[in-house]
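Here it is: the structure, laid out below.
All protein chains but one are shown at their positions in the complex.
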Amino acid sequence: MQTIASISSWYANNETLIQEILIYALLAFSIQVALRSGIFSLAGVGFYAIGSYAAGLLVKEQAWPTALAVIAAVLLCALLGWALSVLLVRLRDLYLALATVAFDLMVGVVALNWSSLTGGPLGTVGIPISVTTLTIFITVLGAAAMLALMQRGTIGRTLVAVREDEQLARSLSVNVRRYRELAFVISSMLGALAGAYHALLFTDIQATDAGFELIVLALTMVVIGGFGSWTGALLGAILLTWIPIELTSIGQWWDAVYGAMMIVVATFIPGGLISLVTIAGRASRGRARPSLLRRGSAAAAPPASSSGA
Amino acid sequence: MKDARVAFGGVRALDGVSLTVQDGQLLGLIGPNGSGKSTLLAAISRMIDLSSGTLTMEGRDYTNAPAHLANALGIARTFQTVRLLRTMSVLENVMLGAQAEWVRRGPLATWLWLSRARREEKRARRAAQQALERVGLKDLGRRHPQELPYGPARKVEIARALACEPKLLLLDEPTAGMSQAEREEVGILLSELSKDGLAQVLVEHDLAMIQRVCNRVVALNFGQVIAEGLPAQVAADELVREAYLGHRDAGMEASAPMMEIGRQ
Amino acid sequence: MPGAPAAGEMLQQLINAIVFGSVLTLFALGLSLAWGTLDVLNLAHGAVFIFAGYLTYELTRQGALSFVPALIVSMVGAGAATVALEVLAFRFIRTRFANKRQAELSMLVASIGGAIIIDQVVSNETGATTFGPPSSIFKVREYHLTGSAGITNIQILIVVVAVLAAVGLDQWVRRSRQGRAVRAVAYDPVTSGLLGVNVSFVAISTMFVAGALAGLAGVLLAVNLRAEEVAVGQDYLLTAFAILIVGGVGSVRGAVLAAYLIAIAETAVVAYGPTQWRDGIAFLLILLVLLVRPQGLFAKAQFQRA
Partner (left out) sequence: MFSSRRLRWPGGALALLVMAVTIAACGSSKPSTTKTTSTVSSTSSSVAASATSSTESAGTIPVTFVGDETGLVAFVGKEVLKGMEVAVKRANASGELHGKKIVLSVMDTASNVSTATVKMSDAVKSNAVAVFGPLLSNEALATAPIAERGKVVDIETEAEVGGLLQIGKYIYRLTPSEFLYYPLTVDHLAKLGVKHVNLVYASDNPTLTEESTKLLPEWTKKLGISIGTSVGIPSTTTEFSSIVTKLETGKPEAIGVNMIGPAIASIASALRTSGYKGTIFCDQSATAGSLKPGGSAANGIIYGVLYSPEMSFPSSKEFTKLYEESFPGEKPQGYDATGYDAMTAFADAIAKSGSDTREGVLKGMQELTVAGSFDGGSGPLKFTGPEHREVSGPGALVEWKEGAEHMLVQGTPGLESQPLKAQ
């Protein structure tokens, strides 16, 4: 009983923090699912903006029921996400990343200038609060379950193959384009969910909300947490929401400490912080596996075979 | 495959090559570096587009089909370099081949059709294990590719291709870098597969191996077929010897092929 | 006669575009160099740029140094900050990560961390408010051209320096031994290591040059703008992305052409178009170029590292 009471009081004291974390978790999932499938897309942030406007305006201006508005926002973004993935089908790696960053920022510019719809620089304010923490929590659980399914079995292996070696994947019957499109669409939908919930919980949307800072934050969450698994994205969302809040207590240099932490993790823990958890888990079960921290051995490296086509 | 032509920029990589492989036939493909062997395999497996010509598989034209459909038609291949995914175990790598049929259902089915997925997972595991046993690596399933020496890693590649249950297997220098003993094992394996009725195309520099296992050989140079026939005939062919040794052709760089021949 | 002032205004806007393009060139050269040769998309480049402006402000406001020494010290400081990132993070990532894509990601995040630290230093030391070097270190004068058009001495300096830096960098990458080493690293770090190129030294010196170029741009801009704040660096960074994409990654000439193209486009929008959409131009260009010609408008095939 004591524990239940203390958990509930802890929850009551930290509800906003939890809400933030849950919403960022959805955004981080959005980036993670793309990265894990070899798609360096940051378009989730753009869909965060579109999703927040769509859901917020439908609820506020059209008085749609919340559930319907959220679904409509997510479907809209799924469609747009698919269209974007078709447009950007030729791009890979940093080029894709920059194209999607440009898309995100373009969404912001459009939102700022389409005043009749979005309120422009004044933003959209006074959206009725129409979701509960529980709804978002269940959504995050559901999303996590879907992502967990996506990481295992046939589709899990297939997406790894698509990420690591597209040509090989094709030679094994994988329709690479379809799988990439799926990942892109899922990413868009998760971004839209995060945005929609943010709008419906925090009641206001500013055109600058989904700017470069949010892109950087989402990417950082996923890389620091570890993009190999949804658990990494969740860990990143928890830590990067929570750490800045705690760090403010150390005064004006907190940002520098935060930056230093990012450098250290990015440089020395390639699998993200979640890999430490995984390694610790393995060690505790006594199963010696090659450490993720170790550089892969070159045993299977091809010899300098020079025979040509 | 008829009259295939592939051109990269002004360079003709394949120039009017026609090739037919029967069930149970093990076709050896030889030729010096840059003669178009790997290009030919890439063309057959639809990794690259033909600029002209046609590809048929069991009477079906697949010249313009996307790459992943070539595998669906029964064409599996290995690559010149080891291409195992380091984040997966050996068994999982082979399962990539074993699951090919299920993967064709598309991403949504493989993601969300849970009841089928579970059955499929079990079947793929069994098939992958069998494929590993077939190449003689029964116990290596749990290891990771980067822990394997080069020879076994190449065998895993063959197992992965076999797990697709292909009708035509394309092998791009499967024994390069292997020890003599390993090479012989692979040779025996390929002969057995051939006896089981599998059509195979083997790109190989090891002429002794070609002579031992192949029942037909095609020699390529400058993207053209310069000789075709039984292994012994082709090996004796004047043009082939010339191409390899480069005596009368000043434009050829002879040093690399010499080394290859020296392996015999 | 309504035609004459309009013509003068047009000339003035053309001059403005050329000056702006020169600042963009200076900014983007270093970024392009680092990405083209070392595969580092250094997101701290904007912070380094501001850091140099801050150093000049700090060195000159008490009258301790005059313009040229302050410029040199600031460039060295900016270069050193970039080298620090290389030594502390990028170098490890490059050697430890087998997977190139993951290395790119980690470098991105590490450089964000670096940007945060540098921004924090500048922001704390300036009280997070507007700062700028005193006007006494560089007497800005305007020279009148025909009609109402004019150009200031700092603007002339920016254009001249940008052209010299671009030509110099282009020649350095093409001609000199060091330049050849840089290009070798660009093509294949492993092989160039085997061929005796000291990859670590090449990386450090390349990053130093990249940082110093950002510093040069930062100081000149600080003098030209008179006032700046931390956020300015990021705004330049976003525009520079467009320059890299439009010009083609790793191409010095492409970057220069793209910088002027974007400057002209943005100036034209401010002068004659819907000014609020100005920010959108760079992003639109990124999307359009990547859709139509992913290798960049001006890049030559040999610079590509797809």
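First chain written, first letter: the chains are A, B and C, and each begins at residue 1.
Here is the rule we go by: a residue touches a chain if its C-beta (ideal position, glycine included) is under 8 Å from a C-beta of that chain, and two chains touch if they have at least 3 such contacts.
In this text, all values refer to a predicted model and were calculated from it rather than measured experimentally.
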Checklist outcome for this item: Across C:16, C:251 or C:295, the one contacting the chain not displayed is C:16
Checklist outcome for this item: Considering the complete complex, of C:184, C:232 or C:245, the missing chain is touched by C:232
Next on the checklist: Considering the complete complex, identify which of A:82, A:254 or A:268 is in touch with the unshown chain.
Outcome noted: A:254
Next on the checklist: I need the residue numbers on subunit A that touch the omitted chain, in ascending order.
Outcome noted: 10, 12-17, 20, 24, 109, 112-113, 120-123, 125-126, 129, 148, 151-153, 202-204, 206-209, 229, 231, 234-235, 238, 241-242, 244-246, 248-249, 251-252, 254-255, 274, 277-278, 280-281
Item to check | Residues belonging to subunit C that touch the chain removed from view | outcome: 5, 9, 12-13, 15-17, 19-20, 23, 123, 127-136, 140-142, 148, 150, 152, 155, 221, 225-229, 231-232, 235-236, 263, 266-267, 270-271, 275-276, 278-279
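To be clear about the criterion, only the chains that are shown with their structure count from here on.
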Item to check | Chain centroid nearest the full-protein CA centroid | outcome: A
Item to check | Chain whose mean Cα position lies farthest from subunit B | outcome: C
Item to check | Computed distance of Cα centres, subunit C from subunit A, in Å | outcome: 30
Checklist outcome for this item: Averaging C-alpha coordinates per chain, one finds the centres of subunit B and subunit C separated by a number of Å equal to 49
Checklist entry - What residues in subunit B touch two or more of the other chains? => result 86
Item to check | Contacts with two or more other chains, residues of subunit A listed in rising order | outcome: 296
Checklist outcome for this item: Given the complex, residues on subunit A that touch subunit B span 149-150, 153-155, 157-158, 160-161, 164-165, 167-176, 178-179, 181-182, 228, 289-290, 296-303, 305-309
Checklist outcome for this item: Note: in the complex, subunit C contacts subunit A through residues 35, 41, 43, 85, 88-89, 92-93, 96-98, 101-102, 104-110, 112-117, 119-121, 123-124, 234, 238, 241-242, 244-245, 274, 276-277, 279-280, 282-284, 286-287, 290-291, 294, 306
Item to check | In the complex, subunit A residues that touch subunit C | outcome: 35, 38, 40, 87-88, 90-95, 98-99, 101-103, 105-106, 109-110, 112-113, 212, 216, 219-220, 223-224, 227, 252-253, 255-256, 258-263, 265-268, 270, 295-296
